Structure formats: structure tokens, C-alpha cells
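Structure provided below as C-alpha cells; questions to follow.
The other protein chains are all here in position, but one chain of the complex has been omitted.
For chain A:
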Amino acid sequence: MVAKQIQRELSDMLLTDKVLQYAVLPEAALGADRYLSSLTTISDVEVSADLQVVKVYVSVFGDDRGKEVAIAGLKSKAKYVRSELGRRMKLRLSPEIRFIEDESLERGSRVIAILDRIKASKENVLDEDDEFSESSDSPQDDRDWEGDDPDDIIYVK
């Protein structure tokens, strides 16, 4: 329950607090008018039994550079976040905050993408009634899939 409350407060801080936003997304400081290159979300919060240590799982959507920048920015602002949380919430002792990168959403998304592709290629096989196309589709799909990631999103500086 405390974890839920902390999650709400932290998400709110990520949305409204200028300092945190500049730490996560440095382009915002230049006035990028809300065109984002990466999106940071707090996916889970775990609190230790004595409420002293809080592990915050952060999921970042975007490319590798955006991920590194976001996580590094958050880790550098851990003390600031701790003081802000103490100010906003009524807790006896303000907890130590650790930011951990959360890969689970991305991994789940990759698994579902692979399953979708398998399903699609199976349907192709049933349609064409041809066994050879199935084995030749998957290696080519892998190459296409790896290649199309960097080009899709346009970054506005």
C-alpha cells in the first residue's frame, strides 16, 4: 500500500517536476516542445519490510542511448528524489531510493512479436500449401526485424 502511494508520487514527480524531467530527458531543457525521444515509466515499486529501502523499477521506451541517459539521470538525482518524497509523503523516516532498470516489458513485447510472426508465417504456409516457404521466411524476418528499429522514430531536437 505504501508502495502504491510511492508509485503515484514518483510518477507524478516525473510528469510535473522540472528538475527530474531535465535529468531524464535533457532535450526538454532546450524547449523541445514535448516531442519525445524516450519515454520513462515507473513500472513497479518494492518496499523493504522496515520501509527503509525502496527499489523503483523503471522502464524506458526508446533507443539504447536514450535508455542510458534516462537511467543515469535518475540515478544522479536519487538524493533529490528522496528529499522530495519525504516532503510530499508522511513517513517516519524517508527511505533510500534505488532505481533499477526494468527489462520485463520489453522482453515480453519481443516474445509477443516473435509469436505473432510465427503465427503469421504458419498462416502463410496454410494458405499456400507449400512447405518450403516456412523455413526460408524466418531467417529473413530476423534480419528485417533487427534492421528496422533505428529508422522508425524521428527525433526532433
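Everything below uses one rule, namely that a residue touches a chain if its C-beta (ideal position, glycine included) is under 8 Å from a C-beta of that chain, and two chains touch if they have at least 3 such contacts; residues count from 1.
Following the convention adopted for this analysis, contacts and distances are computed from a predicted model.
Asks: Out of "Origin recognition complex subunit 3", "Autophagy-related protein 9", "Myotubularin phosphatase domain-containing protein" or "Small ribosomal subunit protein uS11c", which one is the UniProt protein name for the chain not included here?
Replies: The missing chain's protein name, per its UniProt entry, is "Small ribosomal subunit protein uS11c".
Asks: With respect to the chain omitted from the figure, which of A:76, A:109 or A:124 is a touching residue?
Replies: A:109
Asks: For the chain not shown, which residue from A:1, A:49, A:93 or A:126 touches it across the whole complex?
Replies: Looking across A:1, A:49, A:93 or A:126, the contact with the absent chain belongs to A:1.
Asks: Kindly note down the residues of chain A that lie in touch with the hidden chain.
Replies: 1, 5, 8, 11-12, 14-16, 34-37, 39, 41, 43, 59, 61, 105-106, 109, 112-113, 116, 152-154, 156
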